[in-house]
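Here the complex is missing a single protein chain, while all its other protein chains stay put.
Going by the order they are written in, the chains are A and B; count residues from 1 in each one.
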Amino acid sequence: MKSFFRMTYPYILWIAVFIVAPMIMILLYALTKDGNRTLIFRFTLENFTRFFSDPTFMRVLFTSLRIALFTTVFCILIGYPAALFIANLSERAQTMMVLLLTLPMWINMLLKTYAWRGILMNFDNLESEVKVFIGMVYDFLPYMIIQIHTSIAKMDRELLTAAYDLGANKWKTFLKVTLPLSVPGIISGITLVFLPAVSSFVIPKLLGGGDYVLIGNLIETFFVTTGDWNFGSAISLVMALIIIASMWLTKKMDRNAKED
Amino acid sequence: MEKKKRSPWSFMSNGYLLLVLLFIYLPIAYVVVFSFNEGKSMTKFSGFSLRWYENMFSDRTMLDSIKYTVLVAVIATLISTVMGTIAAIGLSKARPLVRSAILETNNLPVMNPDIVTAIGMMLLFIVAGVRLSLTTLILSHITFCTPYVILTIMPKLRQLDDNVAEAALDLGANPWQALVKVILPQIYPAILSGALIAFSMSFDDFVISFFTAGVGINNISMYVYSMKRYNPSVNALSTLIVIVVTLILILVNVIPYIKDKKTLKEETRR
Partner (left out) sequence: MKKAILILLVLCLLPLPLTAGAEQVLNVYNWGEYIDKQVITDFEKEFGVRVNYSVYDSNETMYTKLMSGASYDVIIPSDYMIERLIREGLLQPIDKNVVTNLGCLCEGVLNMEYDPDNTYSVPYLWQTVGIVYDTTRISPEEMEEQGFSAFLNPDYKGHVYMYDSERDAFMVALKALGYSANTSDMNELNAAYEWLRNMDKAVRPSYVTDEVIDAMANGEKWMALVYSGDAAYILSENEDMGYCTPKEGTNVAIDAMVIPANASNPELANIFINYILEYETSLMISTEVGYASSNAQVLAELSGEGGDYEGNDAYLPRSGYSLDEIYHDIPEELRSQYSSMWIKVKLHE
């Protein structure tokens, strides 16, 4: 199997240069002050203490996590049946559906959000929170559907037939065969929806009537408007750590549940 | 198959899919309609006009932006799909600890806000003394597209029966043959989905492109996000994209169909 692992070398090199090296620089910024003015580093934890000493920032982070969580849940609830139904179509129709789902992603997100703003204007009685979720679910739903569909498409038909033959009904077959097989797809769907959703802020800002201050907005403000790369880096690292920790906990709980 | 289609179950499932498609295409339809709006508003339709199309075709910056967007997206998708597929296959055979370490790193560009990835890449290029150009733009697109490809392919690889590849190796196939003849055909749909997602990510990126593109290189998103005031020509532009892609989709789906019919006819003639 060693020969297979060698296939990852190019990519390992790539992430070392283009992902790890930039992240180390971001880390350096988070641990210093005035880093973008002079080459003399002054190591400090000031940026982190500033973040944790002011409850505002944590509040903003938790609002973002909450919105991302709900978006992910809605995407699974709406996307799972869709993926399942697509997998039951003929092969050509499946390809067609996947293409039809991706096409809208090529239209600029900002533009589609402006369109939603226009559409939702006609529904004045909608809560702004509902509008935000419509926009967020809209943006991320195709990713979830495609991920889940990919994992259940071309699934062993024989497994299903066998299950039927053994007298299992549709519901039982789904629970015992299809669902377990689709778990990896759901997990990567969650990754693709939850992770970017935490830091996205344009949709909530445009559809929520400017009532949402989110972590992505905060980070961008400090990087660009304020020009305080040190604090911006610190916020983004805290966010990354909290997300990684929560994903890790989820996985651990998932594993524990399986062992039971 | 025929019998299945008439059952109430498939009626319901097709209805559901139709609803999802309606939801997804609603704003697109809205954009298309407003590309013919006479006024500048995105909320009030004041009359039919083709002025935004004229406007678009006379705007060279905008036309250039289409060119750069497609060019970068195609190259980035091709490279990241190949690299991502190979890496994912390799990773599926790696030790769990190594695998999860690499996958966590792989998640960073997905998780980080765009601005962090963008500034990180820009710093990298500054430190390396590389001048921003079309190449740096493509490099950064490959960097944030590949993780999506890997994330899409990995679950399919986990379902794959390990024994099949090993059996191929035991029967004297070299790893390359095992890869091309055994593994690739089984994960082909996942590769396709990964490539499509990568293409969409590249196509729609603004922040990272803004900070890593060379002087004079603008993509569609940079154009749209920098508008001080809404210019409905971008609606016209999007409509154009929708039309072109639809045409390609129709071509791709109709040509094999015609071919099928032809061969069928020839066979019956014989």
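The criterion applied here is as follows: contacts are C-beta pairs under 8 Å (C-beta built on N, C-alpha and C of every residue); 3 or more make two chains touch, one makes a residue touch a chain.
It should be emphasised that the depicted structure is a prediction, and the values quoted were computed from it without experimental measurement.
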Selected from B:V116, B:L132, B:I150 or B:A236 as touching the chain missing from the view: B:L132
Residue touching the undisplayed chain, where the options are B:S7, B:T61 or B:T135: B:T61
Absent-chain interface as seen on subunit A, which is shown: 36, 54, 56, 59-60, 95, 114, 117, 206, 209-211, 213, 218, 221-228, 231
Interface with the undisplayed chain - residues on subunit B: 39-44, 58-61, 63-64, 67, 70-71, 74, 78, 119, 122, 125-126, 131-132, 192, 210-211, 214-218, 222-223, 225-231, 244, 248-249, 251-252, 255
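We take it that only the chains that are shown with their structure count from here on.
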Whole-Å separation of chain centres (CA-atom averages), subunit A against subunit B: 16
Residues of subunit B defined as touching subunit A within the complex: 1, 4, 10, 13-14, 16-17, 20-21, 23-28, 30-31, 34, 42-43, 83-84, 86-87, 89-94, 98, 102, 104-117, 119-121, 123-124, 127, 139-140, 142-143, 146, 148, 151-152, 154-156, 158-159, 175, 186, 189-190, 192-193, 196-197, 199-200, 203-204, 206-207, 220-221, 224-225, 230, 234-235, 238, 241-242, 245-246, 249, 253
Partner subunit B, residues of subunit A touching it in the complex: 1, 3-12, 14-15, 17-23, 25-26, 78, 81-82, 84-86, 88, 90, 92, 94-112, 114-119, 121, 138, 141-143, 145-147, 149-151, 153-155, 181, 184-185, 187-188, 191-192, 195-196, 198-199, 215-216, 219-220, 223-224, 229, 232-233, 236, 239-240, 243-244
